[in-house]
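Before any comments, here is the structure.
With one protein chain held back, the other chains of the complex are shown just where they sit.
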Amino acid sequence: MARTVIPFGPQHPVLPEPIQLKLELEDETVVGVMPIIGYIHRGIEKAAELNDFRQNVFICERICGICSFIHALTYCEGAEAMTSVEVPPRARFLRVFWSELSRTHSHLLWLGLLADSMGFESLFMQIWRAREMILDISEMTAGHRIIQSTCIIGGVRRDIDKEMAKEVDKRLLAFKEMLDSTIAPVLLRDPTIKRRAVGKGMLSKEQAELLGAVGPTSRGSGVAIDIRQTGYAAYKEVGFEPVVETAGDSYARTLVRAREVYQCVELMRKALSMMPEGEILVRVDGYPEGEAMSRTEQPRGELIYYFRGNGTNNLERLKIRTPTFANIPTLLVMLPGCEMADVPVITLSIDPCIACTER
Amino acid sequence: MSTGWLIGSAVIAVIVAPLIGGLLRGIDRKLTAHMQGRIGPPIMQPFYDVIKLFGKERCVAGKAQLVFGYAYLTLIVTAVVFFALRQDLLVVLFILFLGCIFLAIGALSVKSPYSQLGGHRELLQFLAYEPILLLAVVPIALKLQSFRIATIFESGQPLLPHLWLSFIALLIVLAIVMRKSPFDISSSEHAHQELVRGLVTEYAGPYLALIEIAHWYEMVLLLSILGLFWVVGSLWWLSIIIALGSWFIILIVDNISARLTWSWMLRFTWVAGISLIGSNILFINLGWM
Amino acid sequence: MGILSTSRMKSPWLLHFDCGSCNGCDIEILAALTPLYDIERFGIVNMGNPKHADVLLVTGPANHRNYRVLRNLYQQMRDPKGVIVVGTCGCTGGVFHNCPNVLGGIDKVIPVDVYVPGCAARPEAIIDAVVLALGKLKAYGK
Partner (left out) sequence: MPWMFPTIWKNLFSRPVTRRYPFKDIREPFPGYRGKIYFDTNKCDLCGDCARVCPAEAIEVDSENKQIKYYPFRCIYCGTCVETCLQGAITQDEHYSPPNTEKIEELYKIEA
């Protein structure tokens, strides 16, 4: 067969988000990839200059619904730095809790989509069934399944009392039990999954560093970088070790995420048990002035917000750099030379998220 | 058996086969849903789908594709008729192959790259299972000295004890024809695949319904061939159980495995299929089976 | 009720298009397919192909780049067809109402049959909306 160009997207069931990949194929081997973007651009950075800086929390949180809480957190951390607000300790621990809750549901979502892209429907269903347990916790603690909307400048909007913490703990244990019994064994051992993922989409440690990959994509190649190590929110007190795999293929990236789910559960339980008593929200007087940066670890990697304020209600500039933006170049290394059938798996393995990349 | 009776059974087969096929698809979806912890659609769902498709607005990508689509359906029905008339098994299979090739050519006749790749894959898939299917009937002939289905009915002894290796090879073929994991490479049942139901992307509305019905015929035909491995006069229900049992095994395998790539599929079906059937033939010749 | 309209009610195939949403509503649509909500109970299947679909589920506000894709998809769908907008931002622009690249609600581009408010809309609300949209499919041709 001659060279064909397949438009992959912008509407395609394997990629829930609209991005177009123009795949150049020779027979079924991919020889070139050209991502075409912009389908989801809303102009949020500009909108953030038009709105009151407190309202921006709600926009930032809807840059993307999957790690929505972490976007809000990153925004708030920066805005708090600019307005010199000290967040009460209890709020910092609660922020860790909801961050990890987002991460858990994001990783599960991704593991499910991966199974689905491999045509493993029953595993997809089981993973999403387990994910509902996490969403229930989200609804119970934050009042919504997806958009937690609990983080605002100066602290958090909702508290988790003792009784609810106990209930959450119980649900987390049940969730872990379900992971152990039905999902982890399949992900770790199933030969068909391994056949589809092992050795596919290789990214060496050097390439990962050179291309500036972040998050699980880099950790799957043995680069032990996790922004949570900088100790924002209460991560310093809670403490953790980044999850690293060294193989550098799609399977290694899968394992990183699968192991991080366990890590998240531990972090959530720790955050709830170590949480001190006290205030959860302080008043914010004053307006953003000067410049600030804030960095957090999203499920997909490092998220950076840059702020510039001029002492008024509105920000002068808000710039967001998202993990997928840093990870897309790695696709250009991974895809050429692979089979058409492996394209979805490899593309998914960096967990591309267009919503926040294009904002 | 009288000719009149045979013709009657052929007519019944043509009418009943799609009903059975559709019903099996419905049960298939229900069982799959239950295995995944869901309720799933009603058992009559495939019929609703097909009737609805007939009520959709017509649209064709190309006249040629339509012709190929109709040819596919007609040939599959012919194969079913020949089977019901208890003709030569080889003839039935060749008509079936011809039908499948028309389906692939139909997909290749439109410009859409998805359809093209889907057609291409269908041909590859075809390459994977057709030789196995053909070879699998050879041991039958070796055993009975004839390819005629009527002979199998007359022989009065079950084939399965002698031919269980070929039977396993046929199970692989069945999985491919039912487009189940790990072999659903050209048109996955649940569209979540890189080709978006590649093979049938360009068929829409009533035409998609016809293709669906042809699939039902095809599945029932294959199940009947599997059933042939146990036809003993009074124990005829055992052959139905065997066919349904095989069908159930395929369902289970579908739910516990991921889709594999076509290159792997080709290798697997050839190596496994040929070695299974080859050893079967060998054993027959050695008089062990 | 004829057998055809019964079948239409029983077999709405979905096409999902993310028109610049934040993923919040998209994952709720996916969640509606999974065991706890299982909209396949109603014969609903998520088709990846506009030519096969009966109901278009759109999330997110239309923007200057993707509205053409949206219109194309809508035109490729065969009658009878329905459109459901899931989520506040697809209904009116919601929180993105003043973003410079946002056109506003989906109804500025294609006709919409059912609006689902909520940010993100719950799977229950999505089920309700499909039930409402079926009304239109049922009335087709009468």
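Letters A, B and C mark the chains as written, and numbering starts fresh at 1 in each.
The working rule: a residue touches a chain if its C-beta (ideal position, glycine included) is under 8 Å from a C-beta of that chain, and two chains touch if they have at least 3 such contacts.
This structure is a prediction, so every number in the text was calculated from the model and none was measured.
Of the chains displayed, those contacted by the omitted chain across the entire assembly are A, B, C. The missing chain, though absent from the display, is touched by one residue of C:Pro12, C:Gly48, C:Pro80 or C:Gly118; that residue is C:Gly118.
Residue positions on subunit A in contact with the hidden chain: 51-52, 54-55, 58-59, 62, 120, 122-123, 126, 129, 136, 139-140, 143-144, 147, 149, 157-158, 182, 185-186, 189-192, in rising order. Of the residues in subunit B, those that touch the hidden partner chain are 31, 33-40, 252-253, 255-257. Residues of subunit C in contact with the chain left out of this view: 35-38, 41, 84, 88-89, 91-95, 97-98, 105, 113-119, 121-125, 127-129, 131-132.
What we mean here is this: only the chains that are shown with their structure count from here on.
Interface comparison, B-C versus A-C: the higher number of contacting C-beta pairs is recorded for A-C.
Averaging C-alpha coordinates per chain places the centre of subunit B 35 Å away from that of subunit C. Centroids of subunit A and subunit C (each the mean of its C-alpha atoms) stand 26 Å apart.
Along subunit C, residues 34-35, 46-48 each make contact with two or more other chains. Looking at subunit B, one finds that residues 36-38, 190-193, 196 touch two or more other chains.
On the subunit A side of its complex with subunit B, the touching residues are 1, 4-8, 12-14, 25, 28, 115-123, 125-126, 129, 190, 192-193, 195-196, 339-344.
Those residues of subunit A whose C-beta lies close enough to touch subunit C in the complex are 10-14, 16-18, 38-44, 46-47, 50-51, 58-59, 62-66, 68, 109, 112, 124-126, 128-129, 131-132, 135, 144-147, 353, 355.
The touching residues of subunit B, counted against subunit C in their complex, run 29, 33, 36-42, 45, 47-49, 51-52, 54-59, 190-193, 196-197, 201-205, 208.
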